[in-house]
Structures are given as C-alpha cells and as structure tokens.
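Here the complex is missing one protein chain, while the rest keep their positions.
Chain IDs A and B follow the sequence of writing; residue 1 opens each chain.
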Amino acid sequence: MTSNNLVYLIALPLFSSGFLMMLGRRADKWGHIFATLISASAFGIGAFEFLQMLARPSESRAVTQKLFSWISVGTFQVDASLLLDQLSISFVLLITGVGTLIHIYSIAYMSHDLDRRRFFAFLNFFIAAMLLLVLGDSYLNLYVGWEGVGLASYLLIGFWNQKPEYATAAKKAFIANRVGDVGLSLAIMIAFATFGTVSFAGVEEKVSGASTAALTGIGLMLLLAATGKSAQFPLQSWLGDAMAGPTPVSALIHAATMVTAGVYLITRSNFIFDNAPTAQLCVVIIGAITLMFGALIGTAKDDIKKALAASTMSQIGYMILATGLGPVGYAFAIMHLLTHGFFKAGMFLGAGSVMHGMDDEVNMRKYGGLGKLMPITAITFGLGYLAIIGVPPFAGFYSKDKIIETAFNSEGIKGLFIGGAALLGALVTAFYMTRVIILTFTGAKRWDEKAHPHESPFLMWGPMAILAIGSVASGFLLSSGNRFVSWLAPVVNSHEVEHAERFQPVVVTTMALVAVLIGVAIAIAKYRSDVPRVAPTNVNIFTKIARRDLLQDDFNEAVLMRPGQALTNFLVATDERAIDGAVRTVGAVVIGSSKGIRKTQNGFVRSYALLILFGAFALLATIWVVTL
Amino acid sequence: MSDTPVLQYSFLAPILIVLGGAVIGVLLEAFAAAKRRAVLQLTLTLGTLFIAFLSLLRIRNLTSAKAAMGSVMIDGPTILMQGTILLIAFFAVMIIGDVDNFTAQASAVPGSDEEKSALQAGRQQTEIFPLTLFAVAGMLLFPAANDLVTLFVALEVLSLPLYLMAGLSRHRRLFSQEAALKYFLLGAYASAFFLFGAAFLYGFSYSVTLSGIHAAVIGGTANNIFLLIGLTFISLGLLFKVGAVPFHAWTPDVYQGAPTPITGFMAAATKVAAFGAMLRIYYVTFAEANWNWRPILTVIAIATMLVGSIVAITQRDIKRMLAYSSIAHAGFLFTGVIALNKAGLAATLFYLLAYGFATIGAFGVITLVRDSSGEITDLNRWAGLGRRSPKIAALFSFFLFAFAGIPLTSGFIGKFAIFTAAYESGNIGVVVVGVLSSAIAAFFYIRVIVMMYFADDNGDSLTVVIPSPLTSIAIWVSGGVTLVLGVYPTPVLNAINTLATFIR
Partner (left out) sequence: MIRLSLEIGQTQKPEAILFYILAPLSVLAALGMLIVRKAVHSALLLAWVMITLAIFYIALDAAFLGIVQIVVYTGAVMMLFLFILMLVGVDAPDSLTENIKGHRATAIVAALGFGGLLISLIGRATLNHVSVGLAMANEPGNVQGLASLIFTQYVFPFEVISALLITAALGAMVLAHSQKSAGARLSQRALSSVRFRGDSLANAAGLPSSGVFARHNAVDVPALLPDGTPAKNSISGVLTARGDVQDSTQYALGSLPKVDDESGDK
C-alpha cells in the first residue's frame, strides 16, 4: 500500500516553522495561531490515516510513500521514504494530538513572552522532526529525525538563553545526546556493513543470516542511542537540567514524545533485539536501573518540575525494561508510553499552571494548600497522579501492571530481580508522587505574601482537562480485550506464547496495589505535619545523595569529564610544546631526521625543498628496488 | 608545409573567454580611472566567468571532442571540472571583490610611510582581478590538457598568478610576502620535476600526447624504467599542487600567509584543477600501468590523510588548521583516484564540488571575523563567537560539519561515495585509514564549534564585520549548496554519473 498524504504530515509543520522564522517579527501577531492550526491539521491527517488503517485488514495496514531517491552511491541506495504502520500511527497520533494540545496551552502560557512566535516556530519544527523520526522507513531517515529532535530540544531548552544556567542546561542536553547519537551512527554503519542496507524492511529480511556478534553490536549501539535520547542510565543526567525550558516544552518533548524515542527505536528494531539475547538483557538491566534511579531521585526533589522529570526518567525506565522482555513486552512498553504521554504531559501542564499562578516559583516547599485556589489544576493533576501510581481503573494501572507482571514472568532468577525492582519502583513512585501532591495542593499555605495564586485561563486548563480524561480512560480503552497488543502484533512479530507463569496476574496486581498503598501511606505519614519552607539539612546520607541526583553529575564528572579534561590538558600541553618548541628550535632542529612530521614544518623554504627532494628520493628508491 | 591548424574555437570558448576577460582587465588597469577600477574590474571578472559558464553549457552535450589539434580534450569529466572551477571561481571572486583584504600598494615597503599614504589615499591593487582570471584560465585548461606540453603550460599559467596573489595581503604583509616567495620557489622546484618527468615520458614513448603515451604503455615493449621515472616525476609535480605528503610543507605556510579570499580560492579551485589533471593522467594514460603507481599512491594517500588530520589537531590558527585539513582532504580524494573505477571517478568529482563550496564558504566566513588590525585567525580568540554572531557561527559550524562529513551535509555524501568507491575497488586498507582519519579530523572541527559556542567569552575586541552584499551572497550560496548536496544530492550524482567517462 502506498499513500500520498504522509509527506504532508512532516511538510506542513516544517514549512510552517520555516515560514514563521523567515517572516520574523511580522508574524508576531498571528504566528502562534498559525502554528497551532498547522499542528491541528497534522493531527487531522494522522486521524484520517488512522481511520483508513482501521478499515484495512491487519496484515495490510502499513502504508509507505517514497519521496525521492536520497542517496545513490554505487550499490548503496537510500530512498527518502516514509512508512506508516501500526507502531508509527500510535506515535503520530500521540505527537500531533498531545502536540496540538500543548500548542493551545502555550498560547496562553507564553503570552507574555516577546519571542512567542519563535517558540511556536521551534515547536512546529520539533513536531516535524519527531514525525520524521517515527515515519522514516530506514535507520538513516530515522537518524535525520533523531538529529532534528535533538536540535529542537536544544533550541527549546535554551529558549530563555538569557540566563546562563539555562544555556548551560541546553548544552548539557546537547552533549549527552551527542554521545547517544554516536551510538546510533555506529549502529547504522554496522548494519550497513552487515546487511548492505539500512531500511527496516531490508534489515528485517536479512537478519536471520547475520552473526549474533554483529547483531549484538548493533543492539548495544542502538541501546546507547536510546539511553542518550531517553535519559536512561548512564546518560540520564541531562533530563533534570532540561527542565530549564518553558514548561510546555518539558511536557511535550521531555515527557510525552522525544524522550520516548529510545523506546520507539528499540521497539522498531525488535527483529535485532529478538536475535541478540545479550543486547536484550542489557536493555532490561538498563531499564531496571533507571526506573529505580529516577524514582529515588524523585523522592528528594523540591523543584516540582525536576521531581516530575525524575519520574519521567523512571517511567521510561519501565518502558525500556518492557522492551527488553521480548515480543510480549513491546506492546506493553508502547502502551505505557501512550498512557504516560497523557498523564505525564497533563501533570507537567498542571505544574506549569501552578507556576503560572505562583510567579514561576518551582520550589514545592513554597507551595501548599493550592488545591482550593486552583481547583481545576488540582483535579487534573490529581487524576494524572492516580494514573501514574497505578490505581485502578486509571490509565497507568493497566500499562504498568502489565509490565510488572511480564517482568515477574520472565525466565529464571532474572524475572524475580527485575520484577522486584519494578515492584519496588512502583512503591517509590507512589511515595514521591504523593509527596508532590501533598506539598503542592494540601496543607497550609507556605507561599510569600507577594504571590497571588489563581486559576489559569481556559486556554490552559482546557488542554489539561483533555489530557486528564486521557489519563483516566486511555488505559482501559487500550487494554480491554487485549486490543493494543493485537493491534501492534504485526509490527513486533509477537505471537501468543504461553509462558510458564510464575505468578498469576491477580497475585501480581495485588502485590502492586499493596506496594502503592505502602508508598502512599509512608508519604502521608511523613508529610502530614508541617513542611519546613527551607529544605532541612540535617538529613541522612541517602537523602543527601538523592538530592544530588544520586551523584549522577559527580559520576559524570569523575568518569567522563575528568578524563576528558586530562585528555584536553594533554593535547594542550603537546600543543604548547609543539608550537613553542618549533619556534625555539628553529635553527637547531635536525631536519630530515625522523623526529616527527611537525618539526619539518619549521618555516624555512630550504627545509621544505629538502623534504620534497627526500620525497623524490624515496620514490626513486622504490623504483630502483622494484625494477631491480 | 603543414596545413593550417584547426582549433575548434567553440570547444575552447570557455578558456578563451576567460583569457580574453583577463587581457581586457589588464587594459582596464592601464586606461580606467583609478577610483572606478575596482567596480569595473569586479563586473568584468564576474561577467567573464558567467559568460564562460554559459559557453560551457553550450558545449556540454558535445562530448568527446578533441580541440586545438588534439591539445585539449573536451569530454564529460572536462565539462564537469571546468563547470566546477567556473562556479567556484565565480563565488570566490565575489569574496575577493571585498578588496579590504588586499594590500593598498604591493610595492610599498611594509610599515613604511608610503604604505600609510597609500592606505589613506584608499588605493587598491585591482590587478588581483585579471590575475584571478589568468589563474582560472590555467585551471580550466589543466584538467582538459591532452598532452604534456599543454599540461605544463596550464600548470604554469594557473600557478604564477597564485604565487603573486598570495603575497598581496593587507595585514601581516611580511608574512604574506614570505608565503608568496615560499610558494613560488617550491612551485618552481616542483615544476622542474614535472618537466623532467615529461622528458622521460617522451623518452619512453616518443610522444608527449596522452594517447601516444598510452599506446606505448599498452604496447609494453618500451623502456619500463623511463616510464616509471617519468610517471613518478610528473606525479610529483601534481602531488605538490594538491599538497600531498611529503610535498605538503608549503601548504600551511601559504594558506596562512595568503589573503584569506585567495586562500579559499586556491584551496578550492586548485584542488579541482589538479585532481582533474591527475584523474585524466591516471585513468586515461596510465590505467594499464596501475601496478606501477597504485601502490605508491596508496602509501601517499594514507600518509596524507594521517598527517593532515593528526597535525591539524595541534593547530591554533584557524587558517593553518584548515590548511592541514585541506591536506587531509587531498588524502581522501586520493582514495577516489586510486579506486580506478567509474565510481571512484564520479565520487572524486562530486567530492571536489562539495569540498570546493564548503571551502569557499568557510574562508569567506574567516574574512569576516576581524578586529582593528585585520582578520583574527587565532582560534582562542574565536571563543564565544557563537554568542556574538550566532548566524555566522552557525554557518561556519555547518561548513565544519561538512568538512567532518556529518550527515545532511555535502561532505557526508562525498566521503561516503568516495569510500564506497575505494571499498568496491578492494582497497580496504585505505578505507580503514580514511575512516580513522575522518574520525580524528572530526575532533578538531568539533573543537572549533565547541570553542565558538561553549567556551567563555573572553571579552575580546573581535567583531564580525557586516559582510558586503557580494560576500554574503557567496557565503550563503556556499552554505546552500553544501546543504542541498547533503540532503538531495541525487540529481548532481546522476549528472556526474552520466558524464563521468574519460575519452582517450
């Protein structure tokens, strides 16, 4: 099947972005409306394609569109082609749907910003790049989108680059992402060397003939790419700082869509991971570590956005964990991704709404009792909260519970460990999310006299309400009758395999609910009484470590930055010695001796001529020898 | 007596038009009023190049024609290379048109009162324009030359103006003059080798035409040692021009000392011409003797790539760094030459186009970064440039990305094509070294970007001057070409594939 509409999905926002950038200030008055309409129309196209796809039988649902032949060098052919299948359409709807809501929200949220038009241009650019990422039919096309969203993320995190620390945060994100990108480009290179093609279909076709070593290599490199983009251990540290960007950006890019690109990448490459058990195991381990890691950081954060960011990290950990669990896991990972897209975006928008009412104050210790003043925000946030901690029948319950269950049921001792981790993660999640709720919406007011908390305008709470509905209903809608699993089955090649189930689903569900209850209870017990406005300093070592983001920056500094600096110092030292040395030794250097190339560059033309003579001499000598 | 020679002027038209424009330029120097000269010369030069390009388009389908009694071969590759040279020269002249980069009076002793008064009087050395045209004419002839005599004449015609222009910098004049003298002396030295080699090849084949030598090569009865010596020395002359190791020593000094627009022109256009000639010689004349030159050239390619990339790392001057980078790029281009297949030819031609435009753009940007005493080429002082003029810094980063071969730039496609061609020819070792040195090279390109964006602003007095309209057109067009060749290179690749067949 082919379709001619796919290109418009990308072209519309891309055009709009360029258009708004080019018009400059002239478009200030209507640029935001224009961008929002464009985003909405992209959603319209997506919905149209979705309906058409529903009408087709499940094996012929994928459609493609060839745009042009991109690279044709010798035997290497890459077309710029788009592929819309069950997996991509899920993302397309999420990106354009949530994207449009966030566009609407931003109209109000950014209304005081002089550069609102530029912001919308960037947002549209992000939408275009993200759509290219999920619609590309080859790794190379995906890579273009991958770089594009990285750029958009960099631009938007640093949108308020007047503040140096924001600009620094943007750079941090940029660099962490580059590390991941190296992984992706290496994966593409290995894939090309192994299969001679980089299109998904082509690789899938030839994957059975490839060696496990090559597949493992590709898998690990893809995983590295995913850890960079999705803020997974050990490249997770940028996400917290990325909260420097405007809150709608945090909601769209750093909660709902871009950070989940890693999950998409692994799911899309299921044919590789399913044949590379080692890489798959690494995926599980990374996921498990990150979900604990994020959750623990979340417990200690007083900045509401950073607490949510830590939670995002942790939830994506769940998704990555699920993708590592083989064919059964992919559907649950994507399902959790979708529900998470709803409730986390909703909560971020809620956090933005709170900040909007509190003069951009982000410290939860200075909130308190906002529930009465901002009822709609409190309700929508609360629904998202119930979803994330996994209370039935809210969305997160369905998706997260399935992941925990699948984790427990994976083979061997591994299952117990990762299942345990997932369960413990659920407990901690319940704890820190409850803490957020208590600190923000309940209790006594702890804010300054200057602050005048008020409910946000309709343009802001409208999207929040819609997302809240999503966080309530999406889980049930997706999971009832195993609907989503069978929807995605053609893409991820899952077939019904009866596992030897270690635990009955009901047992797992009960355990999970108990864990949640414990978490909530601890939080209530701890934060019921008055909360000091300033974070107490006489806390135990674990809290201290958690406050320092589990030493992630210290880790980076010790493992990455220090050696990097040492290397730089070394290079600088070499540099100095070489340059100054050359100057000092001019006239004393022994030319022609093999003391290094650089020293032949002494600035004397006779030395250069001598070098040429030596070259000629060497060539002649070669001739002399070969003709002997 | 012999018959009257038939030159076939339509085939020679691009070359003749450029030469004619140059001569008119010289006359303008003599007769036009001094204050109007710059504008007149610039118009004349751009017009000449434009008309030459048009006349080249007219003959693009008349492939495989010998012109000028067989001295000049107009085949597909010639058309492509002449087109590339004309395009590059056109945009390079736009940057050269900003005469602020050139000395007010070359004959004045640097630092003398005479120089000061010449500067105050606003005098300009507008001879640069006819000199550029002469150089372009030589470059057009170089890859088209079909016998060693023409080849040598073309080599000299293209070199001599470059020697001169290298010495005409406005700032740091002694440095510039030193560079010019070095370039001249070493160039003459290399030319002597070339000529020596041509004599041996005549001794080998009793002919100086490429087809005659080719006949002797496939004949196989002639004296092999003469072939080898001749081939070696001729190669030496060409290797010198492209700055291959170990004949590269002039490159950093000259690139650094020459006025920046000239450096850009030199780096981009000379490479096209010299590689064009090299491709013709190796693919047409000596293809059957490849067991003689391929191993040697492979070693040289590897050495060139490695030396260029490794030494560039420790450079602190942006022009010097780009000079070493151009050495490394010469190495990458060699991998295409030694592939000795059609893919290699097409890839090399594409790479030359891609590299040429990125080079013009990059050096164009360098001309803009100045303080009161002229251009700033010290890398440390570029720190924080990204904050002061984000557009220019972004554009420069883009060119560096292209040099590094990052996807979505022309450099990526070029490197990819060239390494693929080398891979297909079975020369895996070269490909491995090529990829390795690309990685090394990426380091110092990225370092500049990091400097511009992430290093602290050191409160330097440097400014990015507002470019003249022509300069900004040239820079932005170069950026555009670099982008388009990276995103959608297929039409260009197809055109090159169609045309890239040498005729003997």
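Just so it is clear, contacts are C-beta pairs under 8 Å (C-beta built on N, C-alpha and C of every residue); 3 or more make two chains touch, one makes a residue touch a chain.
Predicted model only: the values in this text are computed from it and were never measured.
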| item | value |
| --- | --- |
| Touching partners, among the displayed chains, of the absent chain | A, B |
| Among B:54, B:225, B:439 or B:466, residue touching the chain not depicted | B:225 |
| Sole residue of A:160, A:417, A:476 or A:614 that reaches the chain not shown, by the stated touch rule | A:614 |
| Full-complex contact with the absent chain, from B:53, B:134, B:286 or B:423 | B:134 |
| Chain A residues touching the omitted chain (full complex) | 586-593, 602, 604, 606-607, 610, 613-614, 616-617, 620-621, 623-624, 627 |
| Contact set of chain B toward the excluded chain (per top definition) | 1-5, 7, 12, 19, 22-23, 26, 29, 67-72, 105-108, 114, 117-118, 121, 123, 125, 127, 130-131, 134, 137-138, 141, 147, 149-150, 152-154, 156-157, 160-161, 163-164, 167-168, 206, 223, 225-226, 229 |
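The criterion applied here is as follows: only the chains that are shown with their structure count from here on.
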| item | value |
| --- | --- |
| For the chain B and chain A complex, residues of the former touching the latter | 181-182, 185-186, 189-190, 193, 224-225, 228-229, 232-233, 235-236, 240, 245-247, 249-250, 252-253, 296, 307, 310-311, 313-314, 316, 343, 347, 407-408, 413, 416-417, 420-421, 424, 453-454, 487-490, 493-494 |
| Touching residues on chain A, where the partner in the complex is chain B | 68-76, 140, 143-144, 147, 171, 185, 571, 574-575, 578-579, 597-598, 600-601, 603, 605, 607-609, 611-612, 614-616, 618-620, 622-623, 626-627 |
